[in-house]
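For this depiction, one protein chain was excluded, whereas all remaining protein chains were kept in their positions.
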Amino acid sequence: MRLLTRKISARLSTRRRSRFAAPAVLIIGLLASGGLYAAFSPANADSSTVDSSAIQKGRALFAVSCASCHGLNAEGIVTKRGNQYGPSLIGVGAAAVDFQVGTGRMPMAQPGAQALQKRPVFDKTQISELAAYVASLGPGPSIPTTADYSSKGATNEQVVQGGEFFRTNCTACHNFAGSGGALPKGKFAPSLVGVSEKHIFEALLTGPQQMPVFSNGVLTPQDKRDIIAYLKKQEDTPSYGGFTLGSIGPVSEGMFAWLVGIGGLVGAGIWITSGTARVKKKGTSA
Amino acid sequence: MSGENHDGELEKVPSEPIANPGLPEHLPRPTDVDPAAEKRAERQVATMFGLSSVFAVLFCVAYFSISKNASVMNMGALQLALGICLGLTLLLIGVGAIQWSRKLMSDHEIVEYRHTASSPEEDRAEAIAALEAGIADSGIGRRPLVRNSLLGALGMLGLPAIVALRDLGPLPGDKLAHTVWKSGVLVVQDVDGAKIKPEDMVIGQLVNAEPSLFFPEDGAPAEYEGTELLQAKAKAAVILVRMHPDDLKDKHSANWGVEGILCFSKICTHVGCPISLWEQQTHHLLCPCHQSTFDLADGGKVVFGPAGRHLPQLPIMVDSDGYLAAQSDFTEPVGPSYWERNRSNLK
Partner (left out) sequence: MSASDATPKGTVTNGTTPAAAKKPNPAGSVATWADERLGIATATKKQIRKVFPDHWSFMLGEIALWSFVILLLTGVFLSLWFKPSMGEVVYNGSYDQLRGIPMSEAYESTLHISFDVRAGLLIRQMHHWAAMLFIAAMLVHMMRVFLTGAFRKPRELNWIIGGVLLLMGILEGFAGYSLPDDLLSGTGLRIADGLVKATPVLGSYMSFFMFGGEFPGDVIIPRLYIAHVLLIPGLILALIAAHMLLLVYHKHTQWPGPGKTEENVVGYPMMPVYAAKAGGFFFIVFGVVALMGGLMSINPVWRFGPYNPAQVTAGSQPDWYMGIAEGLLRIMPGWETHIWGITMSWNIFIPGQVAPMLLLGIILGYPFIEQWVTGDKSEHHLLQRPRNVPTRTAFLSAMITLYGLLWAAGGNDILAQQFHLDLNTITYFMRGAIFVIPPIVFIIAKRWCISLQRHDNEMLLHGYESGIIMRSAEGGYSERHLPLSPDHAYTLTARDRDVIYAGISGEDANGVSAPALRKDKLRARLSKVWFQDAVQKPTAQELEEAHHHAELEHEHDIPLEGHAADGHQFDGRHDVAGEELSQH
């Protein structure tokens, strides 16, 4: 590594055209190391034990962005009618924060039937600080490690077992292909396609919003990894039948049968029975 | 009577305002008068038929050369290639034939005359006379005893036909009223048969569960297999949910649970879909088939949709080893309603 840098700087110095070259190299080096740090630091933060400075920063972020709904001490706010404005976060654990904030669901843009996924508002460091703060309020599931959720190297038996778990526990809401489904009163189960392994694991563990919890005590981390492995295997499997038409079942199939099939064939029928071009006799007028 | 009336009305109708001008003059097509256009059309049609053969050959090439696992644009390559080749093979024949008929076949419209659907008057009279003669010869009108006994015999023929179908299936008896649940049967997680302790479950948790009878201990012979397993499962599938005890509105229902853990039938009381679409905050359970919604915090009461009855609850307890187990079978039949349901013997 050092050899390479020396080589580059040597080449730069031999072909020096500008006196800014050396500072430029310096700046590039600094940016690169900063980037590397940024890339690796959240992973380190995940596994770190409670860090009081992180908690402090997290508390500050919480007071600004979350407290208006969840209360200044995350105790939750109940409206006059007894509805939850924002639920208490005491005991929800770091995993819940990592999921909710990491997928952009929190902070919510506006109150509604359901918090929607969007681009995360906070960066990874901030998320880990928020998570550390919430985790400090009461015991709850911590952020899973790569070893917890990674489905890498899963055997086919595990994939098959994951499929069984998926069809038993998940398809009722998320549909057979993980395309999502409707829930009462405008809520919905989101699509699982393209969701990261970590977030799927966290969602199972913490039960975000209306989703029930699938605690590690019953659905073990291995079971969860099997489900993740099945989902990832499905994503890697080509759609053998052609275009999926949304993978939402017979409704879209029926729509395509009418639009493409009947539409196209009626069009063909119109062509078959339409009059062909005619030669007009000269000099005739109506 | 009404016909006469109708005919009387018709006479008053004024005559047609415009006379039928007759078939319009036939105009030739370019292919009829221009040999070059005719040749061009001929070439078009032949090209389509020729291309069709090419695609037929390509279909065979694809069949033998493309691997079943190959993919294009994340779709099965073999399937795509075969579909496109077969589709074009067929389409080109069709389009070619149509083009042939439109451009090259004679396109003079011809006229065919209709006849009324009925036979000529005398034929009909003859047929009716023959029919009547036949009936008279048989004497069926004069001998009511013969006629009625024949009708009776033919009617009775339905009985053997129906009775012979009796063995299509066994009688229901009280099978619909019972499930395999009984006192002490553990409530275990579906798929892997994991036993569940109350402390394993957190508030807001859902477990899709089955009776432990479906998961034999290692080495033991399976109690339920194949069809019997499916039949048993179709009634015995349950869901376990844990709610905060303060959220439970129905005290009777809460007493059948353990520390806020309640066990309900997974089989919808509407038409029997398995339901596990549970919202942990509202405690509502939605059926994905017809959207019946049940409030599990309120004894499984119907809050929305076409279901007519609450969801049956399975009384559970903690057994001596600390695992969740049934206190008894369901106290009412699970699943869709049927006529004699309320008379079912639940002993």
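Each chain gets a letter, A and B, in the order it is written, and its residues are counted from 1.
Criterion: a contact is a pair of C-beta atoms (placed from the backbone, for glycine too) under 8 Å apart; a residue touches a chain by one contact, two chains touch by 3 or more.
Just so we're clear, the structure is a prediction, and the values are computed from it rather than from any experiment.
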Among B:Gly204, B:Gly260 or B:Pro288, which residue is in contact with the omitted chain in the full complex? B:Pro288
Contact residues on chain A toward the hidden chain run 113, 156-157, 159-160, 163-164, 167-168, 171-177, 179-186, 188-189, 230, 233-234, 237, 239-245, 247-258, 260-262, 264-266, 268-270, 272-274, 280, 283-286
Provide the residue numbers of chain B that touch the chain removed from this figure. 1-3, 5-6, 9-10, 13-24, 26, 63, 68, 76, 78-80, 82-84, 86-98, 100-101, 105-114, 116-118, 165, 168-172, 175-176, 190, 208, 210, 225-227, 230-231, 233-235, 237, 266-267, 270-277, 288-292, 302, 304-309, 335-343
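Here is the rule we use: only the chains that are shown with their structure count from here on.
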Mind checking the centre-to-centre distance between chain A and chain B? Centres are C-alpha means, answer in whole Å. 36
Chain B contact footprint on chain A (complex, rising order): 84, 87, 161, 164-165, 168-169, 172-173, 181, 183-184, 187, 207, 209-215, 217-220, 223, 238-243, 271-272, 276-281
Residue positions on chain B within touch of chain A in the complex are 27-30, 32-33, 71, 74-76, 79-80, 83, 98, 102-103, 107, 189-192, 194, 196-197, 199-208, 241, 274-282, 284, 286, 288, 291, 293, 304
